[in-house]
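As you look at this complex, bear in mind that one protein chain is not there, while each of the others sits in place.
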Amino acid sequence: MIVLALVAGLGVLATLTALVPRAVRVKLVAGLLGLVEIVGGATAIRVLATNHAIVGHTSSLVPFTGVRIDLTPLGALFTLTTAVVAIAATIHWVGYRRHAMSSVSLSSAFALFVTSLLLVPAAGDIVTFLVLWEVMALSSLVLVAHDHAKRDETRQAAWWYGAMTQGGAALITLGLVVLGGHAANPSFSAIAASASHLPAATRGAVFLVLLVGFGSKAGLVPAHVWLPRAHAEAPAPASALLSGAMVNLGIYGIVLARTLLGVGATWWWLVAGFFGVISALYGSLYAATSTDLKRLLAYSTSDNMGLVVIGLSASGLFAAHNAAASSLALIATLVLVTAHALYKSTLFLGAGSVQYATDERDLDRLGGLARTMPVTTAVIVVGALAVAALPPLNGFGAEWLVVQSLVHGLSGADPVTTVATAVFVAALALTGGLTIVAFVKAVGVGFLGRARSESAEHAREVPVSMRIAPAITAAACVALGVAPGLAITAISRASDAVAPNRSGLTATLSGFHLQALRSAVDPLALALGAVAAALVVAGLRRAGGPRTGAKLRVFEPWGSGRAVTSARMQYTATSFAEPLQRVFDDVLAPQHDLDVSHVLESRYYVERVAYASANDDIVERRLYRPVLALAAVLGVRARGLANGSVHRYLAYGFVVLVIALVVVS
Amino acid sequence: MVYWLFLAPLVAGLVAMLSPWRPAVAWLGATSALVVLVLGVGLAVRVEHSGPIGSGVLRVDALAAFLVIVIGAVSLLATVRSVSYLSNEVQAGHSTLRHAALYSTLVQGFIAAMVLAVVANNLGVLWVAIEATTVVTTFLVGHHRTPAALEASWKYIIICSVGIAVAFLGTTVLYLAGVHAHVANPLDFTSLAAHAALLNAPVVRLAFTLIVFGYGTKAGLVPLFSWLPDAHGQAPAPVSALMSGVLLSVALSAILRLRVIAVSTLGPTFPRVLLLAIGIATLVVAAVMLLAQRDLKRLLAYSSMEHMGIMTVAAGVGGPLALSGVLLHILGHGLVKGVLFLDAGEVLRLEGTTRIARLGGLLARRPALGAILAIGLAGLLGLPPFSIFVSELTMLRAEAGAGLWWVAAVVLGVLAIILAAILAHGRTMLLGPSEQSTRSPVSLVAPLGVALGAAVWFGLVAWPLAHLLSLAAGIVA
Amino acid sequence: MNLRHSLQLRHVDAGSCNGCEIEIGSVFGPVYDAERIGARLVASPRHADALLVTGPVTHNMASPLERTYLAMPEPRLVIALGDCARDCGVFSGGYAVAGAVADVVPVDLEIPGCPPHPDEIVSALRRFTNR
Amino acid sequence: MNLASLLVGAVQLALVVLGGPLLLGLMRVVRSRLEGRVGPPVSQPWRDIAKLARKQRTRPSESSWIFAVAPLVLVATAATVAVLAPLVTLAPPLASSTDFIAVIFVLLVGSVALALAALDTATAFGGMGASRALTIGALVEPALLVAVLALSMPLHSTNLIAIVANGSRHASTLLGPSHLLALCSFIVVILAESGRLPVDNPSTHLELTMIYEALILEYSGPDLAAVTLGESMRLAIWLGLFVNLVAPVGIAATAHPLALVVGLVALTLKVVVVGIVVAIFEVTTAKLRLFRLPELLAGGFILAVLGVVTGAVMR
Partner (left out) sequence: MSAFANSLASAAVVVTVGAVVVLWRHRLRSIVAALSVQGVALAATAALLGIHEHDRGLLAVAGLVLLVKAAVVPGLLARVVAANPGARESDPLVNVPASLVVAGLLTLGAFVAARPIVALVGGPTGRLVPLGLATVLIGFFAMVARRRAMSQVVGLLLVDNGIALVAFLVTSGVPVIVEFGSTLDVLFGVVVLRVLLARLSAAGFSDLDQLRSLHD
């Protein structure tokens, strides 16, 4: 309790410290924040190590209910993940000197955001939770809106983010107050104790409301629309936190809903799974076809959260017939969440470094950075391979566990669950493939080959702190990839806090073992084997080559003998995704605009061809835009209610009074 | 001690009326507000320790003491800002010294009338006090003497007079019920509340309907709400702050007190249905009017309607939790809305307009004004750490706890729509580029900052209000 | 150079009348089947051991030819196929002709004929593949 | 992991390394014969590799370390799988963690490396190849993983050894509809993954029709040798896995030398047969247009889904 108070206090102090003069501001705030993160992380580690929740209550804060703290191992896992991501983000921020990144509003919002992210999982009742949740939302809104003076996209992003996050918060509030209304007090433990007495319909409705509310925070389709905007427009350290820490809390919320409401009915998880599948496919498809590096990463976040929700749904679906598979799915989900936090923050920080160095986010204007920004490229490659779930990085272990739980869950499953599981696996697989397309594109077009613009050509490696920060998380991706045993104890304790762990999952330092399933995977061994083989081949390659003359010759890329080879001959991100876009034409429904202008004299001669294709978010276009247009029309129509005529105003009262008098008597 | 409450406004008002206007007079007005605040705190302490003070016509219980504190606090804010407001007006030639003097006098009268309304233990006195606020503020609304101000004050007085007349009719009918039940003092809140069970139910139902209709007009509730955006839009900023920040709540508090009587006579259902219907209607109207709002001050006015609607709904639900929320909400809304109107006034003075579309880039152009507007809007939208968040959440919890989950759902839905709308307008006003950037004087930022700080404090820390609030909520729960 | 029964060829038409191309086509067809001696046409000069050039080198193709040659990994060979490639043939002195192949890149082997018989081509290739 | 199993792994690796190019050569011979040609000797791929190993490496001026590393990764991942997979025997090293999914993903690392390298060359063809290859890869993946799910259903395990061992022990499961459907789907996957007709024509010279060939247009010398070797190893591994899933006949249950020899011969024969069948199929099939490929792959996916569903129903 005291340590958490310390975290909160230091966080508030850091927030206020933003008022010091600009010269020392960032360093001072970052220093304090570092302390906050370390203390928060250490507290979480202690909870996970001792397997004892930190519980406390004070009524001197927040009128009427006070503040209630209940940091369970589940929450501690999220806090710990956040702490790691936040440390990297803070270090990155210190280097981020330009772009007015040291303004008071940004500094204080950053401090407040980090603090609230660390504390949300520690909330022990609905009021504390919602206070922290909203502080998190508000402070991150300031971060998203930070560059508002420069770009209209930022201003739009701020609105979308603010409106949708609060819409989600409204749903969460509704769900929680309904639960709290039936409990002896608003604490989560009291709610969990009383929720089983609620009628099934109420519980189902509350679950649905919470699912959508928390799902919007996690970026689940169709409530994801804010995500590509906000994540893309926020400054890099903030995007890293948004994607590496905040969306996780949406998942935390769904798990929390399960702890509060119990596993519930099958249909809950079929619905959740439906959203998960849609999000995974939609997110990965848009990631594969988008050309803006940060939007791509944001869509990939939607996709990953979709996978996480698939895992959660599997856990819920299997709970009735296969406890082992159920808890395995839960653990897999949590592994995936932590893995995602690490690799996605790596990627966002790396993308931030790129933006810092080039002022570009458009993949078609990057390229060639592997030579000018080797460290940044290396961390991006690690992050990309991890998100693509390739061994030996941490994404692989997570995805493997999810698949294992799905395979395992089939035993004893009824037909509905079987079909759902097959769909889950298929979604997982297609998503995996599309993610690979997306990230090969991101790395290949954005970092390899020839620079595609002036600014990319003159890019220079970023300051040292901005190199260190993503390197930390990238190193964690590698470490947890080859040695998954490092984290599995903590994660299984966290899952224990939700449901008793019956998975039979053990982890050595180098791999996962599922005794009951006779399944195991050993990324370290795979990595070592592959590295050894690669070294042998490298040696052979070195031994080969001609007897005389140079063994390696550098020559311009083969352009079919053309004299001039330019950067524009390379495949762009758009062209890279074109085959995929054609395959999924019906889903994406991209808008093409072909404008051919002929010369005046003859229409057989073309003077100019303008071709534009936009691949904007179809959910936004087909679902949100009409609603917004309707609201705008309604708003304009409503002006008639106050048209200035005092007679009309009085008439409202007159009519209502007469009716009321007649009715009441 | 109760009578002392009126002394300071009286003195300050007389001085303002009799002596030529100069800043010192305005400072005296601020001092008077401070005195009201301090006395309110003193009364609160005494009430907390030794129960209600006074009996008969004027009586200070916990609720009254709390409302006096709110009146004092918002008045202090408004009167402090009035000093530079009037100075600027006089210097710019928009206002003569005579007008300034009239303004200062009327503001004191306004404060006194509101204080009277909350400490009145007599339905008649309450009515007189609230009618007095209408009469006094009409000229304040028309302070600018422009055709638009004239129009606003006409609409204001006409609509409010009708409403208040209906409230008087309701009061009369309630009195009738009291007389027929042989209540000793049938206009007295305490005796009516004590004997409420004896009253004739159909008559009380009629009376309560008329009173909610009537005082609801002053509180900006449906159906007679239309004066509110016009008056708030045209009144000088400090007056708007006072009207929106406390006058509405004072009228609402009258409904709260009468609801107790209605509930004990009629049972909970009728008052609940009535207040829920009116509250939700108010919320919905406010929401649709906010969707495509084009003016900042009108936006703030409709937002006041929204908050009155929220409180009315919660009052309809009833219970100590809901009413605690309502009372805390009154305070939080008063402070934040006061700050926002004062900020909007400064925006109007400097930018020459409050049209939302013409204010683009405010945050970059006038960082302090923009930041206060942004923070204030955040507070108004019920985001933590502002107390409005806690109070809204408390009311929602009470609604859900009473089994009225659909009410909570409706309120949350409307709130989400309002939030999206205000956010969109905020984006238009605040965000965007600007060539130059002007700093604002400390004399502006400091009081508004302190008020916002207070709104945060009451949202985060239970001390010193928690006990008083629970006492006060107990009175009207 | 010992190519050990493996010869990858990159064909460049430097300005040919396509007579030689037809013969090359039949070299790799069922009758002459140069693949059986380990020769294969490839899609990239990076993969090639030898450049198979046909036709006189036109002005437009001089630079691409040179670049193709430079793009090949060492050791590399150039085969000038047909009379035109050797000395411009009937196109000699034409306004579009820059010269023979040897004027642009070093030629290791010339196969005369207009066009050369597939047999001759195959036997020439055999000298490299040792089969 | 003991010495014997390491030895077994070495045998498998040797088989795949040596046999991969020969398999490729064999398939070319079959094609040539069917086209009425004599064709190159079966050993021709090895001759090419040997020659390439002694040539100069070239590197496009715009490329980075990715370009240099990719061939190594391709061969190394294939080699890792060759050691671990149940090809000749059921007792390769690390038998307990020879996971089907791990195998698939390790091979995927090679494909990704090659695609990145292709983009690193800064040429239009490289990007085109990478784009097409990965698009197909993305569409293949669902069919593949659902097929794995179907194959793993009897045991609820994705351990590859266990699946193959189960097939060799209970031959009846091999005839189950679920198994057969999954294998049909697997065929489609293999054709796509290894770039055979009707998905890709491995012997085309026209850049614009290329898929996998376009990826490696910039490699030369030892790099090209490594890529060629790596791809032939992958083909051998895919076919080897396939034949052992179809008919795990003769596979060595232990690391006993005799059993190993039997396993070696059995695998070689089975793969040769399948290789010939594939080659015959390739000659008689036209290449599909790129944008008609999804139809084929969706067909494979549906077969796998049917496999899962029938598997669940049959239980």
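The first chain written gets the first letter, and so on, giving A, B, C and D; residue counts start at 1 in each chain.
We take it that a residue touches a chain if its C-beta (ideal position, glycine included) is under 8 Å from a C-beta of that chain, and two chains touch if they have at least 3 such contacts.
Because the structure is a prediction, the values reported are computed rather than measured.
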item	value
Touched by the hidden chain, restricted to displayed chains	A, B
Touch criterion as defined above, residue of B:F168, B:F189 or B:F270 at the omitted chain	B:F168
Touch with the omitted chain, as defined above, among B:W127, B:F189, B:Y215 or B:F389	B:W127
Residues from chain B at the interface with the omitted partner, ascending	122, 124-125, 127-128, 131-132, 134-135, 138-139, 142, 145, 147-148, 150-155, 157-158, 161-162, 165-166, 168-169, 171-173, 175-177, 179-180, 187, 200, 202-203, 205-206, 229-230, 233-234, 289, 292-295, 298
Contact footprint on chain A, counting only the chain that is left out	638-639, 641-647, 650-651, 653-654, 657-658, 661-662, 664-665
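Basically, only the chains that are shown with their structure count from here on.
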item	value
Comparison of A-C and C-D by number of C-beta pairs in contact, larger one	C-D
Separation of mean Cα positions, chain B and chain A [Å, integer]	42
Interface hub residues of chain D, defined as touching at least two other chains	55-58, 207, 217-218, 221
Set of chain A residues in contact with two or more other chains	546, 549-550, 553, 555-556, 558, 560
Chain contact topology (line, ring, star, complete or other)	other
Every chain pair meeting the contact rule	A-B, A-C, A-D, C-D
In the complex with chain C, residue positions of chain D that touch it	32, 35-41, 44, 47-48, 50-51, 55-58, 204-207, 210, 213, 217-221, 224
Chain A residues within the chain B interface of the complex	59-66, 105, 126-127, 130-131, 134-135, 137-138, 145, 148-150, 154-155, 158-159, 162-163, 166-167, 170-171, 173-174, 177-178, 180-182, 186, 631-632, 634-636, 638-639, 641-642, 646, 648-650, 652-653, 655-657, 660-661, 664-665
Interfacial residue positions of chain A with respect to chain C in the complex	546, 549-550, 553, 555-556, 558, 560-563
